[in-house]
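Okay, structure first, notes after.
The other protein chains are all here in position, but one chain of the complex has been omitted.
Read from first to last, the chains carry the letters A, B and C; within each, the first residue is number 1.
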């Protein structure tokens, strides 16, 4: 079985495993107060060009989103996100469980939130009988693979400044966004009030680094980190992993690898005449394939179903990761060609 | 620097590291739906003698406590715990953040909650102007090292049955409780509505296994697990670790090791005439030492401060772990003897 | 200034004022444990044909909705409502503040939730990565004046039974729904798990009666009532008011009056050729009028703006109440005729 199911099916990059093994008996203080976390935070500050950033390490994506959002908002304030936004539909109401409404806004096939949608969302909540839109949540890449350009981020920053909003970027798949030609980490730091650098989907066993740029959002974050169950006892495990990722270009290199594989998949499918639900430049691809073809492929490959597209076809999601072998892509394209030919 | 600071300063037991490395490129479905989690859950069901138990794996202790408690309670219901209870004072109000009051009850030096205290706690909340006590939280070992006997657990079960309460046992240090002659895992399963088997402090990189025995508490737990950020994307990492721990007696063996080291420390200190804040049979020891002695030891050893006990002495906490070397205990006792002699 | 702004601009029906005055120095136990509340609850049980119903009295609408919903749901469960539903957009996220997501579903101009929409809403939330739809919220009349028929309520009951959902009806404007030929109070009791009988908008100073029919939802409601600030110290004030409302047909009579006035407004406007945003049979009417006409009327009348409908016209909301004088309707129609003629 070859998996294009997601980008978190494997453990971690061998260098990270080696680093964890090397530090295994070291002895470190708990809760992220160790030298590994300090060094990793320093490397991140350097990489994002923000020497004053606060950097916190959390285990998972739902956790970091809910923790950051509840730390940044007052009780009556709400999140603006696209209707596809991970916080809106795929985190079991984690944000609402902290008391805050997620307001779903329309978006195009690229899954990107646009300034006009934000303006309309704010205008639709004019007074104290409504929640107060306050935090703009974007994911980069988006849930449909889109990568924000630097210019797009700057436009979001501008509308947030204009309307008094906080811009939060969920970078669970930031590595692929970088590889897809999207805004750089420095752009993220320059435009966002806070953003995450996702490790789980790019070579780490687990871990998301939360970078807080806005001074007003920094105080007491560690209290909320602890309160929401996000402060790992052995925080040094996160520090060690991000130390490795942020050195020798490893983080971006792994993103380039997963993205290149996805584009090879895409181009190969295009060459076979396959249509796509959208035009994704990153490590998630959304081809539309006939049921008969999918049935033939299902024995050897695994993917996620995205829904029916017409009476005889379905959209699927293929995801590549740092760990996807080249051969997996070759095998899929070969099998697809055969299935299409037979069909 | 030799650390008796806590039992989560190191990585994991070599067998676990080897298992993680062996499975690193395997490819597994996410969110704990993989065969490792299934097998680990099976091993746990067998170990606790409860074939029908639901077993969930979470990353950390604060997380599992808050998630379980908020899953088990209705909004008006409260937690009864000792005033030393971890949920009462050391988790930054994680339980209150889910809306539930923790009612602190008195306890003795062993940190154990007793049926009389529970009865008094319930009697003090007679009607709808008070929260409704519903879940009894105990930690085993307790915050001061006490280990509940099987008989004590049965007495708690009886009072919970009598008063309609849910009994929840936080087993972050269950391994040492087992080694200290406390109730067995089967006893825990027989007496508790739910309990945890702590991995973080006993050989795992991280991980707590939550066992739910009471049928009424089982439905939809995975929803709440996801909502509270406790569902690890690469859940198989937890499955792999508990597979190793629950085989070949490793879990109990590591608990016996940490506990034996602590008792050697205790006996050595006793032989030197040191007094203790209480009589702990487990891997946490609470000696009371003169300031002058502690000053001499502070250069080579690290511990946690528990507070002043008289004008010239302080209580400290010494913790041993599966990873503590024998030599660390020898070194401490030798240094202590010297410091006391000099004093 | 003649107000068609809303149906809560005045105090209360003279009979209620008289009853409050008569009981003013009586001396009653607090928190709704008085004989007035008991008698009022009895009258309601009789009126709704449900001798076993639990009846609780709360001060306001947002309060009763949020309190009931948080009492009825577990943390991962969500509310299904129309996108116009009061809980979705006009209560400042009160439901989300208790931790529960409101899932907005499409509806037609009558504002009614239909079984197909519920089925689609449930289908869109298939597993533990989504919230679990559990409570269906409907308002009757709806936010756009629609009144559910008995048959429509039974269809909703059927789909709720099929899908394991709780049906909750917000009867803030139940009196007008009854007058508009909608389902009876007995129908509401037969079909809903819980519903409210609104007093604030139908003759009371304030007050909503919550009727809980489903046994599973009854236990401990008073705890949550108190916890959410909904237990009035002088609960007898609520009892006294509902005693009056539920006797001598007063509640329905006041609803008939407000509704008849609204229909007279509607028919008068229709006769003048005015178009409406929808066809409302109840005490809220939604005419679409030219800006120029509205400008002329604005000096003497007050209403709520519903938004622009074309370049030169706007939709407004006109609401009548038990306290609206006949002359107000006459005056509006006369002024409108003049304004239209001048235009």
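Here, a residue touches a chain if its C-beta (ideal position, glycine included) is under 8 Å from a C-beta of that chain, and two chains touch if they have at least 3 such contacts.
Every value quoted in this text rests on a predicted model; they were computed, and no experiment measured them.
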Residue, one of B:13, B:36 or B:76, that touches the chain absent here: B:76
For the chain left out of this view, which of A:6, A:92, A:166 or A:227 touches it? A:227
Thinking of the whole complex, not just what is shown, which of C:91, C:128, C:170 or C:315 touches the missing chain? C:91
Give the residue, chosen from B:47, B:113 or B:131, that touches the chain omitted from the document. B:131
Against the chain that's been left off, what residues of chain A make contact? List them. 31, 70-71, 74-76, 98-99, 128-129, 131-132, 220, 222-227, 231
Touching residues on chain B - with respect to the absent chain: 75-76, 78, 89-93, 96-102, 128-131
On chain C, the omitted chain is touched by residues 1, 3, 5-6, 8-12, 14, 17, 20-21, 23-30, 59-63, 66-67, 91-94, 97, 200-201, 205-206, 223-224, 226-234, 237, 323
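In this section, only the chains that are shown with their structure count from here on.
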Farthest from chain A in C-alpha centre terms, which chain would that be? C
Between chain A and chain B, what's the gap in Å when you average each chain's C-alpha atoms? 34
Going by the contact rule already set, what residues in chain B reach two or more other chains? 223-224, 226-227, 231
